[in-house]
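Note sheet for the following structure.
Every protein chain but one is kept in place in this view of the complex.
Up next is subunit A:
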Amino acid sequence: MHTKRKRNLSVTLALLPTWFAAVVVYIGTMFWSIRMSFTDSTLFPSSNYVGFAQYVKLFHSAKWLASLQNVLIFGVLYVSGCLVLGFLLAAALDRKIRFESAFRSIFLYPYAMSFVVTGLVWQWMLNPTLGIQASVRSLGWETFVLDWVVNRNMAIYALVLAGVWQGAGLVMVIALAGMRGIEAEQWKAARIDGIPVWRIYVSIILPQLGPALAAAGMLLAMGVIKTYDIVVAMTNGGPGNSTEVPAKFIMDNLFGRQNLGLATAGATMLVLGVVLAVAPFRYAMYLRSNRAKGAA
């Protein structure tokens, strides 16, 4: 008993700096930001409280509303795109093909790149005067059009395309690891029953990969909220508001526009959004773990 408490003490001491950092750096700055969002701060913090004025301004801003819509479209397509493509790639590699490790490296390689590099590469490729469109036209197909990054209606999908290209490899690796953990017996049994391969993947393998894919999905979803660098590199929010995202809106107002109050109001809404999205999920987990305990 005595030694246990002693060990607890040393553990607590060791954790203190981390606790300090968590409380002061994360929670502290969060509350500071929330406080700022109720002031009329511009370049420097002010203590002149203006109530919800910044929030009213925020939700009257066409740019902010567009950014919310964009991050929603981007988030749904990016996460689901990565999961589907990643799973398909994993399934393909799982077929014991030749040069598996070479393919695995190739597919995972994009993930090692920064979003800035990914963004720039795709921006060049999708730019009508430099990239794929110009090359195809110079080959003789004069009416070929691929102008996603400069097209208002398609720009957000260009971001999705680049994002999926980069993120699918991660899902593939996680899914492949999960597949390799599945016993060979199941395959043998399914074969004997004469079940087609695609059916085995959909009905037998996929359900068992649930936790692995959920983890991958969570990782990607966290990236969505922070989406910033790929947008800056690829479209800088344009054309118009068509690829504006909340993180960029906040950064622009924080620095270029010297509008601390509005920027922190946006940041607060973002935090609130994450809390609202995560809370039901956590609650479901909590209920499930309670139920599991009850069953035991």
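Operating definition for what follows: a contact is a pair of C-beta atoms (placed from the backbone, for glycine too) under 8 Å apart; a residue touches a chain by one contact, two chains touch by 3 or more; residues count from 1.
Definition applied: contacts and distances are computed from a predicted model.
Asker: Under which of the names "histidine kinase", "Electron transfer flavoprotein subunit beta", "Cytochrome c oxidase subunit IVB" or "Probable sugar-binding periplasmic protein" is the non-displayed chain listed in UniProt?
Answerer: "Probable sugar-binding periplasmic protein"
Asker: Looking at A:Leu15, A:Met30 or A:Leu43, which makes contact with the chain not pictured?
Answerer: Hidden-chain contact among the options goes to A:Leu43.
Asker: For subunit A, enumerate the residues touching the unshown chain of the complex.
Answerer: Residues 42-47, 62-63, 123, 127-130, 133, 147, 149-150, 152, 235-236, 238-242, 251-253, 255-259, 262 of subunit A touch the chain that is not shown.
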